[in-house]
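Take a look at the structure set out below.
Omission of a single protein chain aside, the complex is shown with its protein chains in their original locations.
Each chain carries a letter (A, B and C) given by its place in the written order, and its residues are counted from 1.
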């Protein structure tokens, strides 16, 4: 293993160099720039494969390697090295990021073919890959934060990629800013967590802070505070309640971006953070409970929103939010859930990326139309897209043997695990997880059949849908295969769980409150029911081209359960009021207060100016009077002095 | 008689001279007030010389006279010059110092 | 040994004199007068040779003993009252000298075309800039309180003329007077403290012929009340310069009215005298009083952080906005200094450098932007959609802006996180709470930077701005060193931290002498 560890820095380095060349190179790189981007990403993927195969070849207890690069900062008692931590968890992410990332790079070559700024797009994509790999490979919270904000930056740049020269340019820019700022709110949590960690353990690297000694030295309130701060960070990055509002708007970016960043990789970084920080969370049961609650709430929130969205990308975004809710829920369940959280993250990365790219392919075919009410009957025209998206659909529904089944089922089982002293938890969260699966089945089926099903197309005028170029559908095929088979490959026999054990620890086996077969069966039943309901509503009956008014719940879901209105009322308006207050205060109190000083001086000056009559005799009188006063004073003082 | 009477006389004359400076408007009379003050000082010097038996007082008085003479020369020249340009010898007419 | 510091101080003075003298007897008018071509290259040459001198000074500096004041020279100046010409730098001082020396050629280059063909103004401008450089370098080197005070006030002269004489805004004269009044007011209070320091020092047994030397005065026990009073005297002067809420009012006006180059020198370098003074004079001379005042200072610093950021968000004028961001950042610097942790203090020292680079870049790039506008408008609302018109300018602006919001990977992040983490473990009462209260500053920073970027660079290009030229080579040369510096220091902050770490440890050690042991346990680093 040690002979190839030197390659690890190049995982990050190659995409970074690619990004630098593409962004600084200017128009000279326009012609071949996109291929450079693909090559950089692919090279990273190759390195990732090499590392992973070597890792598999090493004994389980040697699978965590910290590779020191250079001392990053060392001052005032804080010593942080710039280093890489290679272990099964980070390598899993490396594989996901580089492999899916490369596929999406390839896809983008065709998807962005007509965009004059394709080179810049690939520069940003490479930047994202580099930042994401920094995030997952970091061996300290501080370096993780670099990647954390780096992906935020890349996300900002890519959401706002079309921020000029289009009618929607300003909205795209606003969406990008919204994403970054909401992420920053989460980042506050990470900064605070680092401050707490440093105060508590005196270090920020994983090796020290996550060791048993360090975690053991933290008091429970401290650990809870750290856990909650980390959760805040994860909420921001992973669009979890209450920081979920940016994800829907983030769909303003090009579709490959949505697939890579806002579905497969970046948004799952929060889950990674939770799993990585497992030891701390385990020391803070309250924080864990909050994590689970946040996951459960978001799970339902996203699912409900997903049922009402007509925009195909926004529906998928809501689905992403909901699926990450599952992962979050699992991450809050302790070692029993970590492996399934990551497993679901992995399979979700494949099938959701496939679904998004499929959506991109559909949009490509339909002149960038995203309204599903204007689709319908596309299966004949886009057969490859139809099949690959169908695989993704089955996977997300959790139909065995597709990959979603293996991971999601694990999470649902884990949710039903009893917790000592809190018997209600297993029932509540287990039920929520099953309910979520049912709603997921409903909205995904709705999405699938509104797009591909139905006999009567509801297209706009002059639409001639056609299958995309091979550059676009080959990635779809790869992802479709992944969606279908990955779960089974890794899930049967617990291969993946064992693989992750060196990192997340071995979970003691408990029995769920219900027998496992019962859970599986119940889940499948509600999923099929949900899917059938959607099939009846959107495939059998006709879909209206204009959205019906719908019930109160539908209208609320369409407006993201009023998340923006809530933010506006609860945060933005008060904040703006405070800002106005500060502004007025600065002008009228502080500035004017200081201004009063010279005003007073000039007022005195004006008063004294009157004495300057210009009449010599007045001045002489002044002098003589002064002499007189001095004489009197001297006399008095001398008299007093004489008296003593 | 006490020799200090001379000093008191000097003080009174000095005060009258000062008052003249303050009250009269004619520059020449103002100047005379200054001269009166100088003379009063001289009287005090001479008296003190006698009182202490030291001639330095008289020497000082002598110097005061000389300086006063020089001052008168220049001062009167200034008055004449001002009169030439402004046709007035009133000190109140020269109020260029007004702030 | 070669007197590096004296050379660094004297060389720009020579340059200023030469440029100033050669201005004599030249005609003001005349088309394409030959003189325009001479003053700028001459000044640039001087500032570049100064950079070379700086390299020499760095080579002569022993980083292993960065806490010591090195490269020193001490000569009696006014022996009757014990005033000396004493110069020496520790690591922090050296970095700030470097900041001043590096920014000057960039500012000269950025202002290359600013004065048009008006030869007299041009000469005056470059002469004043060089003069200011000499004073700035000197003030960071001064090790004599009196000398420090003299330079502290002398800097106002070129600064005043630079603000009042060359700004773009209509209110520049008023801003210059405001700046001068605030600074003089603070200086006056400081003067009283300086004089008191002399008398108390002498009566406490300091050699009267060396009575103003910081090194002599450090050991003096001044008595609690006197120490606190003098601390307040010094601190107010430094807080005005820094600028800290509520004595910040002069800064936005100056930033909005001065030329970007002036603002860069003024806010990015000259104002550092405030925080530098707090670190190298207030803390060592008045350790007990510093501890006494720390809770209030920290509170004000955190208020500055949030206040400056909120005001920045509300601004409509681009350059004023940049000015307000500095209020926010100076709040962080002061916060770090007064938490008395090695980490926070080192972070603050590092941040002084980084803020200079980041805000300097932002000021200069904003200046490039404004200079392109047909009416030289500074109103943010007058711009729109420029990313498609001037992509390189937009990119540079974004990088500078990201540095201002402390994006990880850039140097500003390292220092900000050091300050925050250090402040969290700080020893003054309540500093952990204040540190947490300062954290929302990072969100507000994101809002003001990205909101500005969004308004200026995205959407459809505004009418009349569709054909603006992109960054020229000269402007790229100005921006590149700053951006590269921020990146390199972000990835290898050790380059700078070696200079600030030991002084920070020493400074904290000095302030903890009085009350041993008990606060050490609060510091995370000791566990």
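Definition applied: contacts are C-beta pairs under 8 Å (C-beta built on N, C-alpha and C of every residue); 3 or more make two chains touch, one makes a residue touch a chain.
Heads up, the rule we're going with is that contacts and distances are computed from a predicted model.
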The chain not rendered here carries, per UniProt and among "Branched-chain amino acid ABC transporter permease", "Cytochrome c oxidase subunit 1", "Multicomponent Na+:H+ antiporter subunit C" or "NADH-quinone oxidoreductase subunit J", the name "NADH-quinone oxidoreductase subunit J"
Among the displayed chains, the hidden one touches A, B
Had the left-out chain been drawn, it would touch chain A at residues 613, 615, 617-618, 621, 624-625, 627-628, 631-632, 635
For chain B, residues touching the missing partner are 1-9, 11-20, 22-29, 31-33, 35-36, 39, 42-43, 46-47, 49-56, 58-59, 61-63, 65-74, 76-81, 83-84, 87-93
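Operating definition for what follows: only the chains that are shown with their structure count from here on.
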Averaging C-alpha coordinates per chain, one finds the centres of chain A and chain C separated by a number of Å equal to 36
Separation of the C-alpha centres, chain B versus chain C, in whole Å, is 61
Chain A to chain B, mean C-alpha position gap in Å, rounds to 94
Shared-interface residues of chain A (touching two or more other chains) are none
In their shared complex, chain A is touched by residues of chain C numbered 181-182, 245-249, 307, 310-311, 313-314, 341-347, 350, 385, 387-388, 395, 402, 407-409, 413-414, 417-418, 420-425, 432, 435-436, 439-440, 442-443, 446-447, 450-451, 453-454, 457-461, 491-494, 497, 500-501, 504-505, 523-527
Residue set of chain A touching chain C in the complex reads 23, 70-78, 82, 142, 145-150, 153, 156, 160, 163-165, 169-170, 172-174, 176-177, 180-181, 184-185, 187-188, 191-192, 194-196, 198-202, 217, 578-580, 582-583, 586, 590-591, 593-594, 598
As the complex stands, chain A meets chain B at residues 609, 611-617, 619-621, 624
